[in-house]
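Missing here is one protein chain; the remaining ones are kept as they sit in the complex.
Labels A, B and C are assigned to the chains in the order they are written; within every chain, residues are numbered from 1.
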């Protein structure tokens, strides 16, 4: 039974308007599932709460720029060495978005708890000396460690309704290969009720099962598979192409104010379908393809 | 700085007599670090508390057979389809060893908690309906889930003093490749104060760093590396050779009573050094080597 | 088409019949997990994939590989050969999924003791502090209460194995019956099937006690009653377990070239 589905159908079917908790994979400028995210914007899906990996980038920023996000649970939204995320920054400063302030350890352990049906996760000593639990009582609390009698900080489990993730390859069943860093994407897959994958390429099952130890997302966790070559652009797709710092800088430049942000979303997302977007980006993507370094070789051997 | 050390020196230096919590890697009949364990027996190191993976086999059984274990925290000691573990069984029935009764989820999550400095781990609903927490208040307890107000079962973190683990290859720094299944060995490495590795083969660093994504135990966690080809025998060494069901059955046969058990330990462990033991086993090991299936090929490609 | 030799003897082993019976209870949308010494459920899952349930996923609880290709079936759930599979999980991942409860739909279980409510005991027979028989330990059986359907299989059917109440509850079935089960709020559906060398049994929907479903060819109801240490519910009419078809046996034996199930 194939789970392969078109981009527009995937979002139409699996991302309800007003989705409760949506999580987006990738970290920093890497493996952001941008094709899915652009389609969420085209279909104007409101997101009640958005959850990022420990470091969100364009995956969160573009949804905020499109005005679709009510609340965001995150420990970082930004563009690393390139700059701050202007829409996130402006929306928080103006109070038009609510932040559920998190830290990296909580997001990581919280997804672990969500994946495993753990009622909550006790956190290492330290977070209680920061201001973070003080401003986010929804995700952080305290309880008694029955082994020592001490009061310890704890975090609520993270159980996304829908996860939008990128993988390098998958078969039609959703068995997927992550090339490069996994970040917390597998835990997002394990913790989420519905998982939509975008991949650079769909390959036959017998191709993928030649290297089972590299195939770390099992199809039974996946509900829809979208073939989206170039679909992480302008972020990097590990194993395929690097991020485009010029394109990110161009976004930051345009998104300096509300008018420019609207213009960007119109010009680069809603006025185009994904094929048109990729057609325009294709020359840049080709230039950004990883050379035949050791990792590229290892992956090409996989395919040989 | 090399961490390569001889088998006898590794045990002499890193496994103190009366070691507090010793953990042994591998699961079922696979990747048991038997060379290290035989040497612990030769050097007659008492173990205050032994912790197995969710399924201990000869790694735990032989230490118990040698009379070295005061307490054992485990969720299984046995030989799967081959039979029960006679010394474990007899020692528990006679009361000469104390069992800290655990379940698989607690051992897995407890090592996660130990590795991460989590004060304890909240467990999924269900364990409280078994008799396990009733007989092990040291590892299991209950506390309040502050998010729901419910009382939930929790487990204490597992923080071994010493871990004895097997890996397929390592470099002299202890950067190690696990071929095949990882079981919970990496979490044991992450959670333990001292880690001793036995490996089939020590290889140069530039060999190992050709495939960093297969090299999952970083040297900084490892204190000593022992080259012990055949060192998992009579259990399997993933990537190298299968377990020897005849040798396990022979053990079970001899260990039916105390006298036979003593005889086995003398004949197969204390009367021999490791080189003599392996010399005797070498023909069987050669017969048990994995054929050139897809995994064996993948590993030989690693080395090419 | 039946499968008998020319002199009328059965041409399949009890273990082969058990594997076929388990296989028939698996659905195309199942995700199954199995643990220790799991040759029978391994074959049951692969057989289901090759016949009526091609999309079924099965997880080998030791290696944590998904859909091991099984040619041949291997005796240990941690076998290196099981890594020839569609995908790989880590043990940690599988333990997480077992706790999540809404993903895994079938858990294969067993025990030194199984009681009238399908509770399992792999820990100790007799007084826990001074056991008459110390079992190996419970591994993942506490998760029986979280995963969809529990399918119990055991190669011992005698009054020592099938008891009114387990001496030590290490794998929850329907606990002490309907009241406690309902109050527990546990997410799983509980035990659904017990397969032994003598028969298949289900659970009565009212009392949640074990009920005979079919007796295997050559076994009669009285034999099952005598081999069961509690008051088994026995319907008026008990059909005979269908014999495996020649096609099922042929597929099964092509998987089990080591003959792990043969003659047992």
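Rule of thumb we're sticking to: a contact is a pair of C-beta atoms (placed from the backbone, for glycine too) under 8 Å apart; a residue touches a chain by one contact, two chains touch by 3 or more.
Bear in mind that the values here come from a model prediction, so they are computed numbers and not experimental data.
Undergrad: Relative to the complete complex, which of the depicted chains are touched by the chain excluded from display?
TA: A, B
Undergrad: Which is it among A:14, A:187 or A:233 that touches the chain not included here?
TA: Going through A:14, A:187 or A:233 one by one, A:187 is the residue touching the chain not shown.
Undergrad: Give the residue, chosen from A:125, A:266 or A:279, that touches the chain omitted from the document.
TA: Touching the chain that is not displayed is residue A:125.
Undergrad: With respect to the chain omitted from the figure, which of B:7, B:217, B:232 or B:248 is a touching residue?
TA: B:217
Undergrad: For the chain that got dropped from the picture, name the residues of chain B it touches.
TA: 1, 112, 115-118, 173, 175, 186, 190-191, 193, 205, 208-209, 212-221
Undergrad: Spell out the interface residues on chain A facing the chain that's missing from view.
TA: Residues 27-30, 54-55, 74-78, 80-81, 84-85, 88-89, 92-93, 95, 101-105, 108-109, 112, 124-127, 129-132, 135, 180-184, 187, 236, 238-239, 242-243, 245, 290, 293-295 of chain A touch the chain absent from view.
Note that only the chains that are shown with their structure count from here on.
Undergrad: Nearest whole angstrom, what separates the Cα centre of chain A from the Cα centre of chain C?
TA: 39
Undergrad: Express in whole angstrom the distance between the two chain centres, defined as the mean CA positions of chain B and chain C.
TA: The mean C-alpha positions of chain B and chain C differ by 28 Å.
Undergrad: Can you pull out the residues of chain A that are in contact with at least two other chains?
TA: As it turns out, chain A has residues touching two or more other chains at 112, 116-118, 213.
Undergrad: Quick check: what residues of chain C touch more than one other chain, meaning two or more?
TA: Touching at least two other chains: 65, 83-84, 95, 99, 101, 146.
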